[in-house]
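A single protein chain has been omitted from the complex, and every remaining protein chain is retained in its original position.
By letter and in written order, the chains are A and B; residue numbering begins at 1 in each of them.
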Amino acid sequence: MSESVEIRLTVNGAAVTRRVDARQSLVDFLREELGLTGTRAGCEHGVCGACTLRLDGAIVRACLLFAAQLDGARVETIEGLSDSGEIADLQAAFHRRNALQCGFCTAGMLVTAAALLRRGGVPSREEIRDFLSGNYCRCTGYCAIIDAVEEACRARAEKASP
Amino acid sequence: MPADPARPPIDARAPASHSVRGRRAGRSTPRWEDFLKAPRFAYLRVSSLAQVFDAFAEHGEEARILAGGQSLVPALNMRLAEPRLLIDINPIAALAGIERRESVLRIGALARHSEVGASPLVAELAPLIHQAVPHIAHPAIRNRGSFGGSLAQADPAAELPACVVALDAVLHLASRRGERRVAARDFFRGPYETALAPDEVIAAVDIPVAPKGARSVFLELARRRGDYALAGLAAEAREDGLRLVFFGVGGRPVEAGAAASALAARDIAAAQAALARDLDPPGDLQADGATKLHLARVLLGRAARALAAA
Partner (left out) sequence: MSEQPLSFFDRPNSYIGKSVPRPNAQRLLQGRGVFVDDLRLPRLLHAAFLRSPYAHARIKRIDTAAAARRAGVVRVVTAADLAGLYTPWVGVLTHLKGMKSAPQHPLAPDRARWQGEPVAAVAAETRAAAEDALAEIAVEWEELPPLASVEAALAPGAPAIHEALGDNLAFTRTIDAGAVDDAFDRADAVVAETFTFARHTGVCPEPRSILAEFNPADRRLTLYCSSQAPHMMKEIVLRHFPLAEADLRVVCHDVGGSYGIKIHVYPDEMTVIALALMLGRPVKFVADRLESFVSDIHAREHRVAARVAVSKSGEILAIDIDDLTGIGPFSTYPRTSAVEGNQVVNLAGSWYRSPNYRARLRVVFQNKPPMSQYRAVGHPVACAVTEGLVDLAARAIAMDPAELRWRNLIADDAYPWKSPAGLLFEKLSHQRALERMLGMMDYTGLRREQKALRAQGVHRGIGLACFVEITNPGPAFYGVGGAPISAQDGCSLRLEPGGTVTCAISVTEQGQGTETVVAQIVASVLGVALARVRVVTGDTERTPYGGGTWASRGTGIGGEAALQAAKALRANVLTLAGAMLQAAPGGLDIVEGWIVDAGTGARRIGLEEVGRAGYFRGDTLPPGLQPELVATRHHQPRDYPFAFTNGVQASWLELDVETGFVRLLKHWVVEDCGRMVNPLLVDEQIRGGVVQGLGAALFEECLYDAAGQLRNGTLADYLVPMAAEMPDIEVAHLETPLAGTELGAKGVGEAGTAGAPAAVMNAINDALAPFGARVAEQPFTPARILRALGRV
């Protein structure tokens, strides 16, 4: 046990080794230590969703994890999802529909929507709203986001079985 | 609600444990807790229960379990809890898993809500829980939040405590002294207060498998999707009787015995009236006690109709 912990993990495919203060949250670690500022701290109590990223393939709140817990973990942030091209279609749909304004919630929204997209099929608007119900946006009023996600789901489903 | 001298009153003052919700409501002394960075603590990652017990033996109540963290970490960030040591139990394989053991469905304490919600075993053998999981917070929270963690947190407005009471579940509590079993209805003592001793950990929960013909109805009224309940009802009808367990209307899940008896006699109106004997909801930030009682009545009516139709 220690107030300072060594962790080895992968972040966006790259191996990272660091010694961290036990109390440093994952979102602060990514932002301060690794300069990956796309993941944002909007509330630090797990409610707003701006810090959402992928941990070992599942979406989680980075403000509710300590970096110290991440030894052996695989973290993917918005930067990684962007650079790999995985969500290019989703980002394009967001862009076309203006499903973002100030952009502060956008990373968390995209990472969450990407998880829905991965399920396949075409969810109803209600199902999309439900899945995104934990991501706070103040600018868009959500309609354009639902439109963009619906569009992306449809396009992917069509590609999968034309 | 009849007072039980062995238990602390429902309207207890500030909770013994940590809770972010309404955290200044009910405080007698104003405090400005402007903290959103966790205080210093030592971190210990363990891979067995034995290591947990060693840590408890050495540090006593200054050590806290870190499981899903979805309730603990906000409380740490707000410095509502300041443990000297966090014991990260997430790697303990023995605490994970969902399996059938003859007439019992065993859910490991570290089973994530998302796993429980997606499990075909749970859907088949404990449909009440299957219905409840989608109401728990949001997908990202459900990927980390754990079954045992939710029960240990014992939020009066949470879904799973009411479900395990309605299902007559048995909790396995492990400590250095060994393992003991506590019935769900005896586990929840008050707001954020359970039968867990300070050196105990929930290891698993055994739920009697739903027999043929069992009917489950889970209803919740919340201001927004994923919010804690204004009022909720976990209703399970089995051959041996009807369990109506309300949540969000008291310091812990409340079994509405009088209402259940009236409902067994198929009298919905009498059951709704009898609810006043079963429930005496304290008000909270969302609604006063009278409103909660009213909502509980409405849920009862709706559950009764759904059970009859099932």
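Note that a contact is a pair of C-beta atoms (placed from the backbone, for glycine too) under 8 Å apart; a residue touches a chain by one contact, two chains touch by 3 or more.
Computed from a predicted structure; not experimentally measured.
Checked against the hidden chain, the listed residues A:9, A:34, A:48 or A:68 yield one contact partner: A:48.
Within the complete assembly, residues 20-25, 30-40, 78-79, 221, 223-228, 230, 285-288, 290-291, 294-295, 298, 301 of subunit B touch the chain that is not shown.
Residues 21, 23-24, 31, 35-45, 47-48, 50, 77-79, 82, 91, 94-98, 100-107, 110, 125, 128-130, 132-146 of subunit A touch the missing chain (whole complex, contact as defined above).
Here is the rule we use: only the chains that are shown with their structure count from here on.
In this assembly, the C-alpha centroid of subunit A lies 28 Å from the C-alpha centroid of subunit B. Contacts from subunit A toward subunit B in the complex involve residues 1-3, 5, 21-23, 25, 28, 44-46, 49, 52, 55, 58-61, 63-66, 68-69, 71, 112, 115, 130-131, 133-135. Subunit B makes touch with subunit A in their complex at residues 20, 36-45, 55, 66, 69-70, 73-74, 76-78, 85-86, 88, 90, 114, 137-141, 143-144, 224-226.
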